[in-house]
Each structure stands twice: as structure tokens, then as C-alpha cells.
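Only one structure is covered here, and it is reproduced in the block below.
Of the protein chains in this complex, all but one are displayed in their positions.
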Amino acid sequence: MQLSRDDLLTAYRIMRTIREFEERLHVEFATGDIPGFVHLYAGEEASGVGVCMHLDDRDRIASTHRGHGHCIAKGCDVDGMMAEIYGRRDGLCAGKGGSMHIADLDKGMMGANGIVGGGPPLICGAGLAAKQLGTGGVAIAFVGDGGSNQGTTFESLNLASVWNLPCIFVIENNGYAESTSSKWSIACDDAADRASGFNMPGVVVDGHDFFAVHEAAGEAIKRAREGAGPSLLECKLNRYYGHFEGDAQTYRGQDEVKKLRESRDCLALFRENVTSAGLLEGAELDAIDREALAQIDGAVTKAKTAPPPTAADLLTDVYVTY
Amino acid sequence: MSEGIRPICMPKWGLSMKEGKVAGWLVDEGDALAPGDEVIDIETEKISSAVEAADAGVLRRHVAQEGDVLPVGGLLGIVADEGVADGDIDAFVTDFQANFVPPEDDDEDSGPATETVEVAGRNIRYLTKGEGGTPAILIHGFGGDLNNWLFNHDALAARRVVHALDLPGHGSSAKDVGDGSVGFFADIVTGFADALGIEQAHLVGHSMGGAIALAVARAAPARVASITLIGSAGLGSDIDGDYLEGFIAAERRKDLKPHVEKLFSDPALVTRQLVNDLLAFKRIDGVTAALGTIREAFAPGGAQAEVMRDVAGSVPTLVIWGAGDRIIPASHADGLPDGVDCTVLDSQGHMVQMEAATEVNRLIDERLG
Partner (left out) sequence: MARTATYQQAINEALAQEMERDETVIVMGEDVAGGLGTDGERDAWGGPLGITKGLYGKYGDRVMDTPISESAFIGAAVGAATAGLRPVAELMFIDFMGVCFDQIFNQAAKFRYMFGGKAETPVVIRTMYGAGLRAAAQHSQCLYPVFTHIPGLKVVTPATPYDAKGLLIQAIRDNDPVIFCEHKALYTLEGDVPEEPYALPFGEANIVREGDDVSIVTLGRMVHVATEAADALSGDGIECEVVDLRTTSPMDEDTILETVENTGRLVVLDEAHPRCNMATDIAAMVCEKAFDSLKGPIKQVTAPHTPVPFADTLEDLYIPDAAAVQKAVKAVMESSK
């Protein structure tokens, strides 16, 4: 898929919005105002955005506990997300889900997921529904390297293949399942190698490179839309923060993250690529940077002052009818 | 040896009755009986009622005792003439019990089965009993079915063929009720008679079924030998609109029961099984919608749409009402045209043909001749 100028601006804007969202959460979480846990996506933006740039509202994604980036990439309301993370009544999930369960089914976002490997079976269902109802939609499971070792993922790869579903499994391998290296926990060289065992294409891409992700995802999604079945995409990338906020990351090398930020940052790579090719001006990108910062400022301000859920909300929304 | 000895057996009320429980004897051993006297109270899962004497004689023996549960056909007691020796009665009882075989669940001979006929593109279920004579057609009311006649059908069928049908939207008939009007149902009844090759019939209608009988008599008087109107609609505009609405709206046992209790003079007759059966009917797909359509056409805004008092008397007409009818007031029986026979039974309610079956059967049977 050829990217127009508008597409490039949009892609950059979404990546930058995710980055600002996560960097700001890193700061705000430390103040103690945010309940629970947050798992930040900073550093991985090119993956979620590179994939989701191909999607529209008929398409569905399932995410992981590190789900903020996928939510924003799939079009979830940023103010609503921030309010949700603060546990507010007008949060995207009325303050009942929080960071690990942000969802917006109208946008095709089936939820961040607190269960590692929880998403792939659901995505088989979304793919099945798209196929049965003839919507032309595809369904995409984002899975971490940890989730790639779950039985649910293996079962889902097999099911998607034998049912010939329009599903794509995107393994975001950031090198660590919590504090354990994927080099140790994944028995083969690349998680993508496993695709051959399920009779589907398996592709490894540089997850820092928006354009590489976008191109590989485009092929997989085209294949799925045409009825040719599922694919597996492994994005090799890095996270800038710990498994969760508060993780001292003693398992990481000295200056590991600092070097990654300097040399492999997906936003910097994107900027360099488009400006050196003369596709976009640096000033345009600077403007987006400022706007993203302002948007997140606004979201945080609104979230902090928004009312919490009421006692009555405790008992609602368990069932449609009971 | 059984000369003059007549057994009283467990009756079969309705198609699903397999056994009944003796709730109590109403006459003592040695009492003289006239035909139609109530002899013994029987309870079933669905309903309680009395068995009445078929013949004159003396109640000689209580064979079953209060609390006993007997299968349909089981021996309850013995009626015999005064002169019959006790020893002969003993022998009769011994012989009866030795040879009695309770009906099997699936026994084809355990009673007539319902049949289905297509009328105006709809399957109509009906049950036929008896033979010969001018046929009678029993037409139930709103929310009812052919089982509403379970205490009448056998008695009336002793002297003629009697068909009881399920109207569209009811019982096991199709659930499409057209525009739901009395005229629509009248066409169904006429079509039913056509399908069975009935030239002329006595129409016996209860409640809305009475209005339907009136509408048939108005549209096709030549097809009608007589009409019997029991707690009938079509004779005035009053009707308990809350009942109709509540009956349709009730989704649970507790909600439905109070409405059904309005039908009877004795609310104890509204057993859990009766309510469950009504709920089972209402829960079938399409029934609630059908009943809603009927209500809109039959009693929009809680008043009957069609008053046909002038039709009463245009054919031989018998009117029977329970004085305490809470659904359609018995005052509608007042001032009907000359020639209409009218009986209002004290302390009876809307389901007078069930609660005062003996008297209602006698009135109808006399009338039909």
C-alpha cells in the first residue's frame, strides 16, 4: 500500500501521540495518582501503528496488557483512555476496566488483556464472524514474546489455519517476558519460525521501522482479506520502560535503553526517513509534536479533575439482563 | 352376577390425565343417587372436580378412600340397586380389580386423539367425541383451548358428535391470527365446519368464543342450528380490560396467577399446574403477539368492539352466565331479545362451564335435544 502524504502525517501523529501518552504516564504514575499497574508501550509504536494503518472499523484487534498503543492506533479516544487509567466514571470503560482492560468494540478494539495469551482465541472468533457475516474484515491478535509461548496462541494459530480465517498474529518480541529473556524462553531462533508448523507465512520484521512493519502487515492483511488465510508477523522491537511501572529493570544491560533510544528510536527513524526523502518537512513534524504534547496535557488535566464512579456503579453492567 | 351393579371409575379429564386422587366422598354408603348428583371429589395435577352419578341407584360401596391415587379407569365405588346382595358386590369388585389394566402411557385406546385440519392455510387442532345427531362445535375463549371443555365434552358427546377446536393463536393450532377480529375467527369456525363436511352445527361458545358463535350466526345463519353463549362476549361492551392486558403481559407464575384467579369463583382451583400450563402456552413463539393482536381487535381500549345483541334470538339461543363473573358482567344477560333462554347461576364465575359442569351440561344437553 502506497502511503500518501496525509498517511505519513497521520502515522507520525499517532506514533507521537502514543509516545507522549506513555511518557506522560511514566511521570504521572510516579506521583501515585494512578491506581494499579501500567505497562508502557513507549519504544514499540511503529509496530502497532504500522499494522493498524491498514485497518478500519470493520476490522478487529485484540491486545495485551501493554495495550495503550494498540488502543490509540485503533482509534480509541485518548481523553477517554486517560480518564479510564485514572479510574474515572467517564473513562472509556466507566472506570471499571483500567489500563489492562481498555476496549472500544465500536472501534474494533476488543480489549487490552490482563491474561497473557488471552487474545488469540478471541481473534479467531472475530475472524470467524467477519468470514461468516461477509464483512471483509480481518482480525489481528497482538501478542508479546511471552504470549507467543502460551498454548492459547498455538491452538489459535492452528485453528485459524484449519478454518482458513482472516486472522493475523503479530508477535511483538521486545526481548523480555517480564524479566526473562525471549532468547531463553523461545526454543526456536525466531517465534516466526513456528508459522511453518501451522502452514502459514511467518515473517520477521524490524519493529522499529514503521515502513518495514507497514509493508509486511499490508501483505498479510491483503492475503487475509482475499480469503487466503492467516499469517504470522514477528516484530523485533524494544520497550523503553520496565515490564510495569516500578520495575527497576535490573535484568537489562547498562545503558541498554539509552543506546536504543539514541540509535533505534522508531520516531527518530521515521523522521529521518521522511525528511531525507523530502516527503515531509521537519517543521510539520515539529508541529505535530507540539500538538500531541498539548493533547496529552489536556487529557491528563481532564482525567485528574473528572469524577470517580459512584457506589451505584459497583453493581451495574455485570449482565445485560439478570 | 353383575346385574344391576354399576362401577364408578376414575374419569379422564383432559388428554394428559393419567391418574387422580380421591379428595373426598360427597355421599355416604347407602345414600340414594339421582343422575347428575355429585358423588366424589377428585383432584388431578391440573384441576379438581366432582364425579357425578350417571344413573339412579344406591351408593353401595366406597372402594377407594380419601387420599388414594388411582389410574384413569380405576374403581372408585359401586352404585347398585337396593336389592343387589353384598356378596354379589364383593364378587364384582374382586373380579374388576383382578381384570383391571391401567391404561399405558402411549396406549392409543386410552382416549380419542386430537386431529389437525387445515383451515384458511392454518393448521387447526381439534378433538372429536361421540357420534350421530346434529354436530356441536365447542369454541373456547381468549387465551383458552379445547381443554376448557374437559368437564363438558364427554357429557355432551353422549348424544351427538361434538368437536372442540383450538382457535388460531391458541392451544396447538397455528399462531397466525390474521387481523385478530371476531369476524376472522368466525370465518375460521365456518371454514372448520366446511373442512369437516358439517352442514349445520350447534355452536357452543365460551367468552370470546360466544362472540364468535354470534358472528357466525350473523354471517351464515343457515349453518347454525343453535348457539349457546356461556359468559359470553358480544352482548355488551363491558369487559375487564385489565384481565386481558395482565394475562398477556404476565411472564412469570406470580404475575399470571392473580389474573387467572379472576376467572374462577373458587381461586383454589387455580393450581400451580394450571398456571404452568398457561405459561407454557404463552411462552410459545408467536403467542404473545397473537394475543396482543386479538386484544387490539376484540377489546381495544378495554371495551368490546362488537356488540351483537340483535343476533341473539335470530337463531335458537341459550345464554348461561355465572352471576359473579368478573371478566364479563352477568348484567349483559339482562334484557336480551325474546326467545333467548337465559340462566344465571348463583355464586359462579367466568369459567362456569368448568365449575358448574353438571348444571351447564344439563342445560346445554336439554337445549340441543
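Which chain is which? They are A and B, in the order written, and residues in each are numbered from 1.
Everything below uses one rule, namely that contacts are C-beta pairs under 8 Å (C-beta built on N, C-alpha and C of every residue); 3 or more make two chains touch, one makes a residue touch a chain.
As the structure is a prediction and not an experimental result, all values here were calculated from the model.
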Where the missing chain makes contact, among the chains that are shown: A, B
Omitted-chain contact residue, chosen from A:69, A:111, A:144 or A:229: A:111
Touching residue (missing chain; options B:48, B:172 or B:237): B:172
Contact residue for the chain not shown (choose from B:55, B:118 or B:251): B:251
Listed residues A:27, A:188, A:248 or A:318, member touching the removed chain: A:318
Hidden partner interface residues of subunit A, rising order: 60, 62, 91-97, 101, 103-106, 110-111, 113-115, 118, 120-126, 128-130, 132-133, 139, 151-152, 155-156, 158-159, 162-163, 316-322
Positions on subunit B contacted by the hidden chain, ascending: 15-16, 106, 113-114, 172, 175, 251-254, 272, 276, 280, 283-286
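Keep this in mind: only the chains that are shown with their structure count from here on.
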Mean-CA-position distance for subunit B and subunit A (Å): 70
